[in-house]
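With one protein chain held back, the other chains of the complex are shown just where they sit.
We just call them A, B and C in the order they show up, numbering each chain from 1.
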């Protein structure tokens, strides 16, 4: 397989998801980076913006794109992916992986999404939900970070039709989830040693979560109550989710272990988990506890990897028939 | 009132709650510290253990106690308060404020608690619940930190009999909640930038929370689901609690504002809140949001102050007829 | 002394030093806040900007100033104090304490500084250097934060003429030293768990440090090498300074202890020190170690208190004949 070489283009390479994608792709055994487009940084060294890549790459940001690529990653802001594809034509043979939220929600039944102004339809790119569909997809809408972590906590239950009561979720995200834009809630003096809630019961990722749950459990009609917190760390999301569950602890563990048995990045931990177990990896760890009549599921991901750029590469691997974990055997930071 | 001088003794002055109590009492206008007992540090300067007090006090830890005091603070571990009072007799005229959990739970109906081996009965020391009882109490059981923050989020609803469905709580505590004992979950390399859940659905503070809720709403019989998190900050607790609520946002704000109108440390914030607003203060801030059919209440305290030593001084102030906030007008850390 | 009431006005109350000043003054026993001026926030509640003051004050920011004050605090940006005093006349009987760097440097010999466009001369407000001059001053230039911490490490040596070789200083500051302006180096995702050097050998505070050293040791002509670091914490400055010293450890400890004997906020610690000992206090702790031929002095302050607003209040206390520590017996944060 070592002869395979995929030419990749990146739009929006100067942001956080673009940088994280570059950190992965420059070491990916089957990828050649064709261009890294950036309006604001054209002509600058990539290592001048993502300064941790000094010594790892001499690439520069480009003002121009090219059709001589196999895959295009869109690392632009929400709303900008649609605009970009409307304004810029890419050959139909070029696969697209969009990291924005523009194409995550179905226009109609099924999991077909449409780019306005083009004939492209997008497949929702959560491998643990629909790996086979992704393998044959030409265009993938990469899931949101909270959406990924929460779905991986809930989907095994939905797959068995077991989400029959309200679901209660609290989840805390690192600051990189807010990107590199300066804001008062990402000011160090404010956020350091602080904690806060935002968008309670109204986070935009609830839509894609509900969409996936209903894909597996068609009649699901209960509330998913979701309280997102801003944590005082840079990377990672921890989710706790609970709902009524009639089975035993063992039933639940078997259910989750079976569901994720063939998936290389999502694992059920018999021990309690903590966020740093997954930081700088593409993994999701899930831990399950039955308490009284309720099942609590904890799940953790790195928001920039399994929650964004790592999952985008995982999707690319699937779309091009590579090993699912090619380029994604990342050393955990550990501490 | 400036002539009033209360002689205070402290048992267990070398720990975190003992240190925090000292930080308050050395500047309290009506308190004279008679002794600070410590088995492990007798003879040492207090500022050698609580090194931030260098320059503020020349007191030393004592091996001996004395009966020549007006109030005794017990800052010992859970279980050790009962043992200490069984082994050491203090005159009945000496008031006792116990910061452990030993006397928080009623033995029988009413809020009367008993120290084994003595005739002392303890009053549960949450001023927002029962300020008048505390004013006339001789012995006070100071509430737990999570218990304080959660009760202040729920009690106004209970007082109106409005807790009629399950309550869903997630709460995150700073590391000082675990005290000064070294442990793997308080090791900096592990806890820094980390997050984890512990004692889900089974935290010991649920008992005193339920006791207080039932005191206000006698027939309360629903589950209080509580997921505690270990946060990667040193001070503070943030609680989010929600349940079904039929009224409007305005109804809820009026309910909470009225309930806390006469209480100097608990305030309803119309704006969203963040943890550092209360760090290094004895305050609790509460913020309320109605979402769909549910009411979400956020509450924040400093676990070592309103959650421990600050509330202990507040109780002392009440027990001795002082201004409730004497010695407790603390400069917030802000950052 | 309790009848004394000083009317204070604040210019620039919405920034970090203005907020910190307010946190002190609202509890100061001899101060009445007459107005808190802010161009950007006029009409808003102070607790809407400094949200940790919710419940502590109902004051609002004002668009207007008043002559009916005893003291005016200037909490504006560097360069703006001169501009403000040029554009706004205040009666000569109103004392001024300027927290900017505009009046710290002598125009001529002696410690006389001039506000352009006025007859005011400013006294450099480091009490440990010249408390008597401050007591009789009408206008005080409050020292810089690094400048305070470094001077308190060096002045006892200078006072004895013992700075005869180069001085080597490294010092690390918390993020609040950079104020509330958003910037890439105060972005949480960048600064968290990070460290960096800035303005090496060229920090602007070197000028006031050298000025004070020469005031005590007239012929001082050696280099003061100063490397400032940005730390990943919010409050505090730690300085390590070393130079050649012929005496013994005991000589040095006596020298420093004698120098600070009468000063209520600066203490020599026989034990090693750590930054959090002084956070949320107006104190400076100094620790001394002789190694080989060199004397190393460590010093720590809270940059917003002894390094800014706390020292401003200390200066006010001196200028009005109050106890030097009135309103400044602050509970350390400890953790």
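As a working rule, a residue touches a chain if its C-beta (ideal position, glycine included) is under 8 Å from a C-beta of that chain, and two chains touch if they have at least 3 such contacts.
None of these values were measured; they are calculated from a predicted model.
I'm checking contacts with the chain that's been left out. Which of C:11, C:62, C:137 or C:238 qualifies?
From the options C:11, C:62, C:137 or C:238, the contact with the absent chain belongs to C:238.
Which residue from A:20, A:98, A:208 or A:289 sits in contact with the chain not drawn here?
Final answer for the missing-chain contact: A:20.
Which residue among C:16, C:146, C:190 or C:259 touches the omitted chain?
C:190
Out of C:4, C:63, C:92 or C:200, which is the one that touches the chain we can't see?
Here the residue in touch with the unshown chain is C:200.
Residue by residue, what part of chain A touches the chain that was omitted?
16, 19-20, 23-24, 27, 48, 50-56, 174-176, 192-193, 234-235, 264-265, 267, 269, 271, 273-274, 276-281, 283, 285, 304, 329-335
Tell me which stretches of chain B touch the chain missing from the display.
Touching the chain left out of view, chain B contributes residues 16, 174-176, 178, 180, 182-184, 186-189, 191-193, 232-234.
Across the whole complex, list the residues on chain C that are touched by the chain not included here.
168, 170, 172, 174, 189-190, 192-198, 200-202, 223, 225, 227, 229, 231-236, 238, 240, 242, 272-276, 279, 289, 291-292, 294, 296, 298, 335
We take it that only the chains that are shown with their structure count from here on.
Counting only residues that touch at least 2 other chains, which ones in chain B make the list?
174, 192-193, 234-235, 273-274, 276, 279, 335
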